[in-house]
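Removed from the display is one protein chain of the complex; every other protein chain stays in position.
Here is chain A:
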Amino acid sequence: MIAEFGLAALWLAAALAALQLLSGCLSLTEKGQNLALLVRPAAVIQAVLCAAAFGSLLLLFARTDLSVLLVAMNSHSAKPMIFKVAATWGNHEGSMLLWVTVMALAGGLIALIEKRLPERTMLATLGAQAFVGLGFYAFLLFSSNPFERLSPPAEQGMGLNPLLQDIGLAFHPPTLYLGYVGLSVAFSFAVGALLTRNVTPEFARVMRPWILGAWIFLTLGITAGSYWAYYELGWGGWWFWDPVENASLMPWLAATALLHSASVLASRDALRTWTIMLGVIAFSMSMMGTFLVRSGILTSVHAFAVDPERGSFILALLVLNIGAALVLFALRANTISEGQQFRAVSREGALVINNVALSAILGIVLLGTLYPLLTEAFGIRVSVGPPYFNPVSAIFAVPMLIVLAVGPMLRWRRDSLGRIEKPIIAVILAGLVGIIVAFSLGGIELLPFIGIVLSLMVAVGSVLPLKGRSLRRLPLAVWGMVIAHLGIAVALFGMSADSAFTQQTLVAASPGDVAKVGPWTITLESVDPVAGPNWTALEGRMAASYRDEPAQRIAPQSRTFWAPPQQTSESALLTRWNGQLYAVIGNEAEDGRWQLRLWWKPFVTFIWYGGIMIALGGLLALMGRVSVDLRRRHAQRRIEQRHEGYVQ
């Protein structure tokens, strides 16, 4: 019954999306103005129905209802509850249902509360939102029905890929999806503004919380995904320039650029067309990422269910949404006037450099990701990796980071570098200190060297805007900017330190043997079998001591799952403030010795601390913006009430 209820709710939600699209479009014409009444309620009811459908699927997975095909294919009664729940979105159909659900909830929320924009623009926006949503409903209902029954029911489920039976998975994909879908809202706003030729600072202010929200989730999703890959895959690496990672990085780059250009539009009424274009591109990148991941068109470590038919469907959606939006943009862009002018040396000028550099890096990542696909069309197989991505994106990242260090201190509209002479000298001094320190350590390659120097410059530059201001009265949004920029410096330092100072040993050891890596001494004490709920493992028990400190226990495992059968390595991590010890146990050699791989990774954790700081900065900015909006709305209501009082 639950499955049938869920399916019915999904069909009804799709019907309401169709109604929302039709009434939204017609209400923009003269004859159909009465239909405007339908648009907002349709969006709200659609959100409720969609949430009901997702709730049904969640319940089916929690109960391990094996008469539902999707549950039988992806879950198992022996799994811990948290992974049963996570299995709901750990597969193609469930993740697509999550996608439309979040999208419908976002649409419902806008319909319910957003009253600042002209009503025509809102109707066009909700119409655009329904247009995008309808495509995904069709996709779910016609080619990926999550509620399909299995008759007769399966005896037992097939299980979930053991690599994914991890707490990181429970949150990584839904977090990224929240980000992608948040960008769909920005996309709909951009299309709505284009359709009604209404690109104003107010429009940017309305769109900004959605961009910020999406950006926070994308940042968290990428950070969590990177940490998951780091400790679960057992390679000791944290970023592989894998197509699926790039698919999440590209929307983040576009969203970061969009965030900054929307700020310019909101404060200074400049960069109108550019903001609209980034709004279109950011969501296009999200959709393209989904396509690349789901169609299996590129080879990747992320082995999702690959199905050409589904690929074709997403491609069709991609053509419809992106094609239509870009053509609309090309037709309308020159009817939008460019807005306020500004000098090259100004806050706007610095933000334009940030935007151009981010867009260039986006282009570089896009090219590197699609290049193998392009050459394959001519019969040549290539793979593109760090030797391309790292130096080529650095060409644009380096000037961008230098501008990041000084840009926030510039004034809007026009300024001179002479006015901020002292802060610039402070940033340069930080850079010089970095150069001296990095030189004295010696033997550092060029890119990590530049990274360390830049991270110091950005760290100093990002806190300088606090100077001379009352910290108590500082708006939350400014705090957000400072913390996010500082987070960039922290993450950059972690990345550079990891590639500059990592030490690695690979040894074959029998119990009792001692291995050394960096300042660590590790003794392999024993290798014992252990058992978990749905796996068995060999656990290497080790004692690790840092210099002369007392030893700490670590126990990496080589796990064997039995549903489905697969081996994974569970690395053991020992975190200190200045880095991490990373230990992996491999196979047994013939002579009873065990393969141990040990890394000492100085400051590697800073990568993820930085990521969290960036997201936290975004959160503070979001809170600041929303509270200002609420206060303004409250004040306006009081003025209106007073006005009504006069009339009476």
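Observations on the model:
In this section, contacts are C-beta pairs under 8 Å (C-beta built on N, C-alpha and C of every residue); 3 or more make two chains touch, one makes a residue touch a chain; residues count from 1.
One rule holds for everything that comes next: contacts and distances are computed from a predicted model.
The complex includes a chain that is not drawn, and of the options "DsbE family thiol:disulfide interchange protein", "ABC-type quaternary amine transporter", "Sarcosine oxidase subunit gamma" or "Transketolase family protein" the UniProt name matching it is "DsbE family thiol:disulfide interchange protein".
Only one of the listed residues, A:L37, A:L112, A:A330 or A:V514, touches the absent chain: A:A330.
Between the chain not shown and the residues A:L373, A:I395 or A:I639, the one that touches is A:L373. When the full complex is taken into account, the listed residue touching the unshown chain is A:F291, out of A:W89, A:F291 or A:F342.
Only one residue in the set A:I82, A:L112, A:I167 or A:V319 touches the chain that does not appear here, and it is A:V319. For chain A, the list of residues touching the undisplayed chain reads 277, 284, 288, 291, 295-297, 299, 308, 311-312, 315, 318-319, 322-323, 326-327, 329-330, 333-334, 370, 373-374, 376-377.
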